[in-house]
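Up next, subunit A:
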Amino acid sequence: MKLRAKAALAALAVLVATPAAQAADPVKIGMVLPLTGPTAGYGKDGKLGADMAAAEINAAGGILDGREIELVYEDEKGAPQDGVAAVQKLMTRERVQAIIAGMNSSITLAESAITKNRILHVNPAAQADAITAQGSPWLFQINNTASTNATIFHTYLTEQMAPKAIAVMGENTEFNKAVLENLREIVGESSVELAEIATYDGATTDFTSIITRLKSTGADMIYVIDAYPARTAQIWKQIRQQGGFPMEAHAVGTVQRSAIVPAEGAMEGVITADIFIAEGATGDMARFIDRFTEQNGVAPNKVSLVVYEAVKVVAGAMDKAGSADDYALISDTLRGNVWTTPRGALSFDDNGRAKAPYFYIHKVTGEDVGLLDTFEVE
Partner candidate 1 sequence: MTGWAVEAAGVEKRYGGVTALKGVDLRIPEGAIHGLIGPNGAGKSTLFDILCGITKPSGGRVSVLGMDVAALPAHHVARRGVGRTFQRTATFRDSTVRENLLFASYGRMRHSVLQRMARAPAWREDMAAFETRADAVLETCGLAHLSDQPAAALAYGTQRRLAVAVMLMNDPKILFLDEPVAGMNDAETAEFIALVRDIARGRTIVIVEHDMAAIGALCSEVLVMVDGAQVVSDTPERALAHPDVVAAYLGTDADD
Partner candidate 2 sequence: MDLLIQTLINGLILGAGYALVAVGLTVIFGTLHIVNFAHGAFFALGAYATLLIERAGAPYLLAIPLAVLCVAAIGFALEATIVRRALYDQGEHGSIIVTFAISQAIVAAIILVVGPDPLPVPSPFGQTAVSVGGFFLSAQRIFIAAASVAVLAGFALWLRRSVKGQQILAVSQNARGALYSGINVPLIRSLSFLLGIAAAGLAGALMGPMISAFPTMGDANVIVAFTVVILGGLGSIGGAMLGALVIGLGNALFETYVSVSWTPALGWVLVILVLLLRPQGLMGRAQLDRH
């Protein structure tokens, strides 16, 4: 009896104390990015987008009646175990109110096992369908799923480019698996042949023999599925050294300047695709690109954009829901509303997946990608 009274008193004290404290306390959002390791370039690009979003929100008076957004960064180093450790640290030590984590699919899957049913988790960039297929009620994804992206891209490859046979090489990852499954399906419905699929391990240092083998199949299209910029550059250099293929394609959403520049021209003309392109942008997107370029001295890429959108969407949903920690309410708010981002209107389905309004086919031109074709996503 006495104990219960004490507990009630304590609860009362909390009730009395919190509103006052909350008005001053910032809302902490945990940002898990690869700041070191082989994909550290993505981390750098993402951080620029996140910082810009937070600065804009705070300059406009913050959320939830004047609370500022505070971003707390942790490094996932491009490895699942480090991603898990980063998420755990942010949740237990930093006590953040939401987690934004997701570049590499394998790492994001590991991280989402920790956040499931415990905290709001927004995955900005990782594409594998498995991430949002696990029925996690508080998990959302800004980027398209690999299968959505791949379906459009693979249809484009088979129908528009129409090679006789495709040779595929890609790293053995969760992302690669999702893309390959889709490719088999789409190619199966067409007259195009899948000459050979070579999946290599992340520790592979040389691709000459793989390319030799793929060339020996006589395929007229090479399709590379790899999300690591340095390796992407190395693979295309080696493809070029062996004379290249009549048609050349690289997986959706993985070709950035960070791969094109070190490839030193070896990626020229490679076909790829993404949910974003700077070329020919208008309206909100053009304004976003201008602001970003002015602040950072470099143009934004897809990674900067989706991390920017993730911070904006999290903050917007918390503000609209009127809470920073009622995740059921925030999640309902996320699903029940349409969110305006530089790309246009973004809405989330029951699985927490957003669909990009547009999809662009790219062709590597010079040190960046150029626009080849635009699709509107139904």
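The candidates came about this way: all candidates are chains of the complex that A comes from, given by their letters.
Methods note: a residue touches a chain if its C-beta (ideal position, glycine included) is under 8 Å from a C-beta of that chain, and two chains touch if they have at least 3 such contacts; residues count from 1.
Predicted, not measured: the structure shown is a model, and the values here were computed from it.
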| item | value |
| --- | --- |
| Which of 1 or 2 touches subunit A - same complex, any copy | 2 |
| Residue numbers on subunit A that touch candidate 2, as the complex places them | 35-38, 40-41, 43-44, 169, 172, 198-206, 208-210, 212-213, 216, 229-230, 233-234, 237-238, 240-243, 258-259, 261-266 |
